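For this view, one protein chain was removed and the others were kept in their places.
Here the chain labels run A, B and C in written order, and each chain numbers its own residues starting at 1.
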Amino acid sequence: MDFKLSDEQRMLEETVGRLVRDGYPFDVREKARTSELGYSTEMWQQFAELGLLGVPFSEDFGGFNGGGPELMVVAEGFGRGLVLEPYLATVILSGTLIDFLGSDSQKETLISAIVGGEVRLALAAYEPEGRYDHTHVATTAEKSGDGYVINGSKAVVLHGDSADKLVVIARTAGSTNDRNGLSAFVVDASADGVSRRGYETIDGLHAAEISLNNAPAELLGEEGNAIDALEKSLALGIVALCAEASGAMEVACDHTLNYIKERQQFGVPIGKFQALQHRMVEMRMELEKARSMTILAACSLELSAPVRAKRLAAAKAIIGKSGRKVAEEAIQLHGGMGMMEETAVSHYAKRIVMIDHQLGDLGYHMQQLESLLDLDEDAA
Amino acid sequence: MDFKLSDEQRMLEETVGRLVRDGYPFDVREKARTSELGYSTEMWQQFAELGLLGVPFSEDFGGFNGGGPELMVVAEGFGRGLVLEPYLATVILSGTLIDFLGSDSQKETLISAIVGGEVRLALAAYEPEGRYDHTHVATTAEKSGDGYVINGSKAVVLHGDSADKLVVIARTAGSTNDRNGLSAFVVDASADGVSRRGYETIDGLHAAEISLNNAPAELLGEEGNAIDALEKSLALGIVALCAEASGAMEVACDHTLNYIKERQQFGVPIGKFQALQHRMVEMRMELEKARSMTILAACSLELSAPVRAKRLAAAKAIIGKSGRKVAEEAIQLHGGMGMMEETAVSHYAKRIVMIDHQLGDLGYHMQQLESLLDLDEDAA
Amino acid sequence: MDINYTPEELAFRDEVRAFLDEKLPKEIASKVKKNQHLGKEDTIRWQKILNEKGWMALHWPKEHGGTGWSPIQKHIFEEECAEYGAPTVLPFGVNMVAPVIIKFGTEEQKKTYLPSILNSDVWWCQGYSEPGAGSDLAGLKTKAVREGDHYVVNGQKTWTTLGQHADWIFCLVRTDPNAKKQEGISFLLIDMQTPGITVRPLITLDGEHEVNEVFFDDVKVPVENLVGEENKGWTCAKYLLTFERTGIAGVGQSKAALKHLKEVAGKVQQNGKPLIEDPLFRNRLADVEMELMALEMTNLRTVAAAQAGGVPGAESSFLKIMGTELRQEITDLFRRAAGPYAQPFLPETFEADYDGEMVGPDFANSVSTKYFNMRKLSIFGGSNEIQKNIIAKMILGL
Partner (left out) sequence: MDINYTPEELAFRDEVRAFLDEKLPKEIASKVKKNQHLGKEDTIRWQKILNEKGWMALHWPKEHGGTGWSPIQKHIFEEECAEYGAPTVLPFGVNMVAPVIIKFGTEEQKKTYLPSILNSDVWWCQGYSEPGAGSDLAGLKTKAVREGDHYVVNGQKTWTTLGQHADWIFCLVRTDPNAKKQEGISFLLIDMQTPGITVRPLITLDGEHEVNEVFFDDVKVPVENLVGEENKGWTCAKYLLTFERTGIAGVGQSKAALKHLKEVAGKVQQNGKPLIEDPLFRNRLADVEMELMALEMTNLRTVAAAQAGGVPGAESSFLKIMGTELRQEITDLFRRAAGPYAQPFLPETFEADYDGEMVGPDFANSVSTKYFNMRKLSIFGGSNEIQKNIIAKMILGL
């Protein structure tokens, strides 16, 4: 048992840390956020140059061959800077799914392009009526000529508005909630039959509602067998979200601590008031829990499916629960300043709370955990 | 709308208040608690002399004709003194059920004896497998000669160990969880066929497990139709428990407030520490909620069954939730002293928590409330 | 003891309901219920309707045009208004500065200011908080120096709600820099058109422009705009802050929100069933429902005590804390009900004239802005921490 980062992991951490520190001050981030695209393509190119876009991929494609801990290190750093670029959408959710399912030539083409920063992707998995259930897929794909055509609607597709290509989950067999019969496809975002309604999200990211109307699509891997790979990619996504939340919670705690040390009322810093001290301690305790569960999640990806599922559900649930407390207390202890758009902490709070709405919220993951309550890890 | 007590109610409040203040100091109560009977028969006679045993009964039997608010006033005062005597068991649970169901002659005999302090009763309703469900009745009654014989087991019968007579709920028709087919009987506690295992409860009261083996019984009212009356009596019991809890919570708050004003650490009273001040404020807020819901419950007994049920469920649930907080915080803020049997507040804490285990706990009553969530009070 | 309304009180409630049925513009109520933007003109339109009926000034004495209502009547009125989706009456004029003028002002001031407040012809805002003086209000630094027949005001106020629309501002200013903290403060009325005043918008985390900073740079204010005595403004400030606020618990708002939440949760599907049938969601709804019942009864107890002639004091701090926490909790449940659709942020959909397509279920468009916006409830109007300090001191004697 050893919680220390390896030398390579530490280097990765330093790379991301430096990038965020130097390249991502609040005003620069705000400029990118309020741009039409909602993030910076220059920054994306920097990610590529630093090798960050290759973290989870094989060295064959110029990648880093990283697993859970490596993605954790990257996402935690991104969380500290509230990074806006579509790393989760492109690299983690779409990229790894292509990596798990794609043919050698698909990988050769697409993964290399991802690693090189030449293409941005989005995973179109969830649907308007399906909430957080990734098996709720009513969208269908049918063979047509060499390829397929897809029909259906996809909901709140993270960075779906600016993606060059979409990885779409569609049904080639079975009915709406079946685990079997799901397939993954690559769809060109500019193709006929793809219509997108893009919008900003409350936490400053972008997403899109996507309608597919006989949209031409290229199958990834085998037909009907995408579920295991999809769940592996979503698991990576959950690790990344937990880590991002931990990073953001850390900064929210730091900002709040600094604020109560500096803000004077009644002639003393408000951090001298014991009631606020104890609440600050409780915030930090929530942060420690979030960090612990992020590590647990990051180190559980290679375990058996039920053990992995149980730990990830618990991790994401803790993030939802602890994140809410940290976000709300960060605002409250900042007083009126915490309500202001010009105060960085309000953006941290928004991102932390919205992470609970991505890839399953507290309620969803507690239900998963409840269904696995009797699982004995030692036996599994 | 008027929350003031009427003159009669205020007199009742004063009577109970004086009795508890003068006759129920902590050491006297401890002496009664540790006696074999677990309470004082002299005190019971005083109740009779002051007319307290007649509060809910008609003036014909020497009663006071009181309703919810009157019982609230009495029980709140009893809660302040942690009164040990079997008022709930005898007067409220058993007495009112006899009043609702009994024939004129049964009432003449039994109610008069209750009011005069000549007889103590216990309601044997719940069963070992039934938890808080009063419709779970496997105990059966069969006709035998002029009367009936009863077979079955009754669980945690409050003050069942010292009761002269038992009011037993038994089934004359239907199966275990049916609402119909329940009847109420009077059983002489010393009769053949009645065996009792008495014990103390953690909060210093007494109860008993009761086995009925062809125990001779006298029917109250009609056969098979006891459910409505039983639920009315249980509703009165819930009002009394809410009020008792409010009274006990009030004293727990007062003791805690006094303690933190007096207890010196680091050269100042610990009540000067803001973190403790805010927690004390939160305790008081819970007390206010408990009081409010007690009033609501006490004033809702005459309403339609579903409205009454909804309000009582909410009241008892709030008592369970707020009571736990007040009890735990009272101990915590007392520090080591709160853990001591010789400190009165520990007894208040125990009673408050155990009230949650009588006539349905937080979980039980929230389920009732959930089942009535869609009820529109204005329409009902 | 009777917690039910008397026949007279029920008759009054019917009268209020009839009025709201008839006079509350449907399009305004619809905006309120859909969490759409209310314009200044909507608020003024409604307030003028109220004034026509003589129901604008709940808390004024009858002689000045107030309703003369009892606490229970005020409570009934506010409950029903919330239930019907009437816009909140802006408190700054009618419920804040006006009572101060009535209590401490000259006859001349009463004549000058009260009628236009009653008829909503003048929009007031509040100049209390400063960047360095939030919870510690008496730490304010904005100063007013007497020069002949006017004061010269310099300094800055902040968190000035809806100051962007305001014609007048009432301000606490320091007139004696040498006096101890709470002494040396005066209460001034200032025309926002006076040269030297700048209003800078503050955008809140939900993207809204509700609050402002107001800067004073050599602003000349006639001495007759002083309310009460010079250097005794703290008396006015305290009077205003502790002024009876029957609506502080927000019971009506929470009831309306909970009702809406139940409707929504009955429609949203999860695993093929309405969300309201999800045991945990239902449990949290039940928890809110019972807490709301407790809040309502606690509020009624306070109202009834006021009716009986008691002066509501620090008890209103309990109501502030319980009420705001509950309203915030309901916004949390709304965002959970929206699921992934809590994320989209489309401010254009908050406008009543928006006729484009929505994203996700209709109710979802405002859940997150509302959730974040409502964080203010526990901060502004005396933060909940300050309320606890007040209770600790005034009620518990700590």
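Operating definition for what follows: a residue touches a chain if its C-beta (ideal position, glycine included) is under 8 Å from a C-beta of that chain, and two chains touch if they have at least 3 such contacts.
The model shown is predicted, which means the values in this text are computed figures rather than measured ones.
Within the whole complex, touches from the chain that is not shown fall on A, B, C. Considering B:Gly66, B:Gly81 or B:Gly338, the position touching the chain not shown turns out to be B:Gly338 (whole complex). In the complete complex, the residue from B:Glu8, B:Glu218, B:Glu282 or B:Glu328 that touches the missing chain is B:Glu328. Check C:Ala179, C:Leu241 or C:Leu280 against the missing chain and you find that the one touching it is C:Leu280.
The omitted chain makes contact with just one of the residues B:Ala184, B:Met280 or B:Ala349: B:Ala349.
Between the chain not shown and the residues A:Leu37, A:Leu50, A:Ala191 or A:Leu257, the one that touches is A:Leu257.
Contacts to the hidden chain, counted on chain B, fall at residues 126, 128-129, 131-133, 155-156, 177, 197, 199-203, 205, 207, 209, 264-266, 270, 275-276, 324, 328, 331-332, 335-336, 338-343, 346-347, 349-350, 353-354, 357-358, 361-363, 366-367.
Within the complete assembly, residues 1-6, 9, 69, 257, 260-261, 271-272, 274, 277-278, 280-282, 284-285, 288-289, 291-293, 295-296, 298-299, 311, 314, 317-318, 366, 369-370, 373-374 of chain A touch the chain that is not shown.
Although one chain is hidden here, its contacts on chain C can still be listed: residues 279-280, 283.
Keep in mind that, in the parts below, only the chains that are shown with their structure count from here on.
At the far end from chain B, in terms of centres built from Cα atoms, lies A. Between the Cα centres of chain A and chain C there is a gap of 39 Å.
Mean C-alpha position of chain A lies 53 Å from that of chain B. Centre to centre, using the average C-alpha position, chain B and chain C are separated by 43 Å. Those residues of chain A in touch with two or more other chains are numbered 275-276.
Counting partners per residue, chain C has 385, 388 as the residues that reach two or more other chains.
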